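Of the protein chains in this complex, all but one are displayed in their positions.
For reference, chains read A and B in written order, and residue numbers begin at 1 within each chain.
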Amino acid sequence: MTQPLLDVQELSKHFGGFTALDQVSLHVGKGERFGLIGPNGSGKTTMINCISGALLNESGRVLFQGQDVTRLKPHQRTRLGIARSFQLPRPFSSMTVLENLCIPLEYAAKERSRLARRQEEAMAILELIGLADKAHDHSGGLTQIDMRKLELARAMAAKPDLLISDEAMAGLSGSEVDEILDRLFTLNERGVGVIMIEHVMKAVMRFSQRIVVLDAGAKIAEGTPDEIVNNPLVEKAYLGE
Amino acid sequence: MRIAPFWPLAAATFVIGVAATFYFNEYYFVAGYLVLQGLIMATAWNILGGFTGYVNFGSAGFFAMGAYTSVVLYTAINPPLFVVIPAAAVVCGLLGLGAGYLTLRLRGVYFAIATLAMAIVLETLMVNWEYVGGAIGAFIITEDVPFFASYNAYLFVLMLALAIGSVALARYLNFSRIGRGLAAIRDDEVAAECAGVPTLRLKLISTTVMGAMMGVAGALYPYFVTFVEPVSAFSLIVAVNAIAMPMIGGTSTWVGPVIGALLLGSVQEWTKVNISSELNLLIVGVLLVGFVALAPQGIVGLAQKFAAWTREQREKRRGDDSATA
Partner (left out) sequence: MFSIDLLSNALVAGLLLGGFYAAVALGLSIVFGQLDIVNIAHPAFVILGSYVVYMTNTALGWDPVLAGVLFTPLFFALGVAVYRIYYAGFERTGRESLAGLAFFFGIMFILEVVIILIYGVDYRLVEAAYIGQTLRIGIIDLPYRMLVPFITAMAMTGGIAFYLSRTFTGRAILAVSQDRLALELMGANPIRIKSLAFGIGLATAAVAGALLIIIGPVEPSFGRLYIGRVFAIVILGGMGSIKGTLLAALLIGVSESFVQTFVGPSWADAVAFSVLLLTLVVRPQGLYGRL
């Protein structure tokens, strides 16, 4: 087996007496489309916080491209190639859309580049995402869907090998979901591995090649979308007894 | 915002400032010195407050520690001023670094409260430290300097150079890679970290520069007043001015504190002489609250809004013209 892009080994995280994650392992391959699902409070958010470095896990390891990143800070992991978008959009609201992208282009980049070069790259990403016409708008005043696109665009501007998309579609209409999904497929075609955390089941099932289901901090199922749909444990977790 | 040629303007300001010391009387250097002191403090405060988004209530503490660094050096070896000033910068820069390192991992409000607490702890230390005069205070005896009309004229010119240097540094930071990272932190620290910005390191740079700059503003203070005691060195008005000036001028660029300091500083010197110093304080307080509540972007923001409005009007008029033609 070739080395996975992301290798999470027996990760545990507690908050006080509450066990948010209990020895969960998972791996994501290069360029893989990976779905992470589970009911509310199952540990999805904790898991991606531990992968991106916002939280430090107590036991277990996070390996990225073979390198142990368990103790690294979020900005160091971003530089190595792990980028994330936020469920509730967090734009740099005093800046324009273009300037928002220039921050990761400047700070997450492996080498320094000129401002004009960064702006060109930012424009290219905005065109890919479909936000080019708003490049010079103030990011604080965008619509919900454009905010979500900005989140994805800014994550892409870090030029990641792994993109974590945290509920990028919550609260969007059907056609908007399709639009975001379409963008994620485009990004994936460029070789970026994607972890999708999502409540919109239809989208996860369509997007993912492989899915892991969490419940109460433990991994209860893993497999292709078809296998997951037909797994009685998953059904029980979602519907209750 | 780029205001045309910065360096020629700075050089001209300095030359005019030096020339002015030969034509104007003592009162103007004293007033001018205080305005410049406010300007450095405001510029320093804004590096952390305006660029980075962290409120420092303890400006008076940094200022006073700059002053007390001078007192200690004076008492020990009385070195020349070009030694005193960098020493104050180092002491207060380290103070800023320490305060930042201890509290910047917490929420912003805790940093604000901690700075306030730090100022009071430092004041207590100075009150109890006999070497620097304790509660009674310490005298500094200054000697005449060649070339300048008076010692105060000399201090004024020094302060002018320091102020120009501080503004230049703030301007550099504003437009540099660091400045862009700080702006990202101010807007959203979590998102900044995930965008690859090393937030803790940048915040520490920010507090260190702020502390050092405030120390520089305080370093000459003992030579200016020739008598230092804790109550006036740690005076609340220093802290209030450091906040009010950027808030009134506008916090998002390096220009705001400069405008705010020149304006508020001049108003203060004028009211102190012509009305009363208590009323002067009231004006500062009311202006601070008024601007914070009603014009959060300060004078710079108001000017930008006005410029945008006139542009819009002009375009509208042009549109009307072409419609009729």
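To be clear about the criterion, contacts are C-beta pairs under 8 Å (C-beta built on N, C-alpha and C of every residue); 3 or more make two chains touch, one makes a residue touch a chain.
None of the values given here were measured: they were computed from a predicted structure.
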| item | value |
| --- | --- |
| Chains still shown that are in contact with the chain withheld from the display | B |
| Touch with the omitted chain, as defined above, among B:Tyr110, B:Phe139, B:Trp270 or B:Phe306 | B:Tyr110 |
| Candidate in contact with the missing chain, chosen from B:Ala12, B:Val83 or B:Val121 | B:Val121 |
| Interface with the unshown chain - residue positions in chain B | 49, 53, 55, 57, 102-103, 106, 108-110, 112-114, 116-118, 120-121, 124-125, 127-128, 135, 236, 240, 243-244, 247, 251, 278-279, 281-282, 284-286, 288-289, 292-294, 296 |
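The rule is simple: only the chains that are shown with their structure count from here on.
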| item | value |
| --- | --- |
| Of all residues in chain B, those that touch chain A in their complex | 177, 180-181, 183-184, 186-188, 190-200, 252 |
| List of chain A residues in touch with chain B within their complex | 52, 54, 73-75, 78-79, 83-84, 86, 90-95, 102-104, 106-109, 154, 157-158 |
